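Each chain you see keeps its place in the complex, though not every chain is here.
By letter and in written order, the chains are A and B; residue numbering begins at 1 in each of them.
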Amino acid sequence: MSITPAVQFDLHRRMVRIRLFEEAAGRLAEAAKLPGFLHLYVGEEAVASGICGALNDDDHITSTHRGHGHLVAKGGDFNRMMAELMGKSTGYCKGKGGSMHISDLSLGMLGANGIVGAGSPIAVGAAFANKYRGRGQVAVAFFGDGATNIGAFHEAANMACALHLPIVFACENNEYGEFTPRDKTMAITDIVDRAAGYGMPGVIVDGMDVIAVHEAALEAVAKARAGGGPSLIEAKTYRFYNHHGVQNLGLKYRSDDEVAQWKERDPIFTLEDRMIENKVATRQQFDDIWAELRNDIEVAIKFAEDSPLPTSDQVLVDVYSANGGN
Amino acid sequence: MSDERKLPYVMAFNEAVSQALEDDPNVFCAGEDIGAFGGVFGTFGGLQAKFGVERVVDTPISEQAIIGLGVGAAVTGLRPIVDLMFMDFMCVAMDQIVNQAAKLKYMFGGEARIPLTITTAGGGGLSAAAQHSQSLEALLCHIPGLKVVHPATPYDMKGLMAACIREDNPTVMIKHKRLLGIQGPVPEERYIVPLGVANVVRSGNDVTIVAWGRMVHEVTAAAEKLAGEGIQCEVIDPRTLQPLDIDTIVASAKKTNRVVVVHEAVRFGGLGAEVAAQIQEHAFDYLDAPVGRIAAPFSPVPFSPALEQHYIPDAARIEAGIRSVLFRTPVGA
């Protein structure tokens, strides 16, 4: 690994933050304390962490229905996230967006998105603005394997290449779209095969290996920042829980074996083992990190639970900017 | 009767599709997760096992191609049922719905038959936020060439779905997500609820309430409450939103002289506006009060249940709205 220990710790921390946030959200959902849909990112932590670890605060990302991981990886605040998931007025979206629209524009996180594929054209817009301003910012579009079948993704990828924009397309290929395996919905195995059709380079990385993801991201981001145009990163990964919610609901669209095999490659534990083996870290250090972040989560849950619900007069607020241009 | 067979709304849908698949080899279904998984709402549950992968087809996440699959198969002789998981996603496929499915027959000078049924799930109340809760029927009803149904009961669900499938024009069947589990009597045998015929859910002389989808149930609750005070509401569920059975509505308006339209969609530009406009056109001299409209306020659907409960009309707001039309105090949004 050419990645410094400090960066390794940083990536590790991002992943653990995601894991803890998601598992807490899962528990709360099971306890019927979270309204609405919940799409957990557990298992895929290395992708968001490895890529967002290569970004600056003022770089932009667009996200998906499975968006908490991206926001956490970009530096999202647990308190405001948890409050949003509970529909509280202290949440990131004042309770108006919820899990599927969670966002933090100050961190360049342009929103989870309930429409599959819809984030990519918006990322193209952010990349355009970044090129236009010329301050070296880049944009990353996160999306799933299934999302590459939708027109919006295609148009975004082509336009980004035609306009030579500073953008990275980050595909989280977890082999399923909801409950349907990838091979029923496309005749190719690797999403990266689509890159050539737009005229951009594409690379496959092990999405369970945060260092590998990070290295690929560093390269693609550097290229974009330097005016080299778009690239595609396909990270092969897996979600450990169901499409939404926590349990598999006894639904046998994935075999127990398959799930178990992927879980053996847990991106966090794999990194920890490697760092210990390489004498970069000790078990005790990790224990401390987990404990510290567990505490942050407990604080966030309490913050969210204690926060007030939005009041009825808020329904009609925020539809339009008060200060139109006139 | 107690031995009447009851089914949930979702299974009434399923049975209509299943019987159509049995009856007509040209019928097939396609959509996301509808095959092996049976649809995220269970609407297509068990059908692939029964009818095979050729007839109950899992598709990629490609709403434009899903509708196009239906249009192309319909115009070449099949009778497709294609599914858009959530009504909000029709925006992704709007061109195929509005510019292709709806217009092909006309553009081709009549030389086409498009026996296509598009099924989808609309409505809020599940904290599913702004992109998974909309009621966008007004957008569809404004487009010549489409027929649009939105059943409120399991009985109507089965009969209207059967009618849509047999129809030679493109239809959109809107299921309401919050009604999927409601039980009601559903005959096992095949039957049709004809398109374009309203249902008078409840008779009354004091005020006419026009409502569809889940709102029918909220209106009924309000009507029952008012009945306790001696106020008799006539509740009309058009069931088919396009073509709209305006005659039944106008006849009722002429009888009661007061009308309230209730829908879950945003009030401005909602279908309630058309209903109100037509009532005042056709029953102007009979009206003792302006036609009232109870609907969602002018905002996207909020996520938090604390907000959404104030967004979607409920029995209490409907009751208040009815009173204001009866006593001519201002009607809320």
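Remarks
One rule holds for everything that comes next: a residue touches a chain if its C-beta (ideal position, glycine included) is under 8 Å from a C-beta of that chain, and two chains touch if they have at least 3 such contacts.
Given the structure is predicted, the values throughout are model-derived calculations rather than measurements.
The complete complex stored in this file has its protein chains present as A x2, B x2.
Convention: only the chains that are shown with their structure count from here on.
In terms of their C-alpha centroids, the spacing between chain A and chain B amounts to 36 Å. By the touch criterion stated above, chain B contacts chain A in their complex at residues 32-33, 35-37, 40, 58-64, 88-89, 91-92, 126-132, 297-300, 302-307, 310-311. Interface residues of chain A facing chain B in the complex, by the touch rule stated above, are 35-37, 87-88, 93, 95-98, 100-101, 113-117, 146-147, 149-152, 177-180, 184-186, 251, 253, 309-312, 314-316, 318-319.
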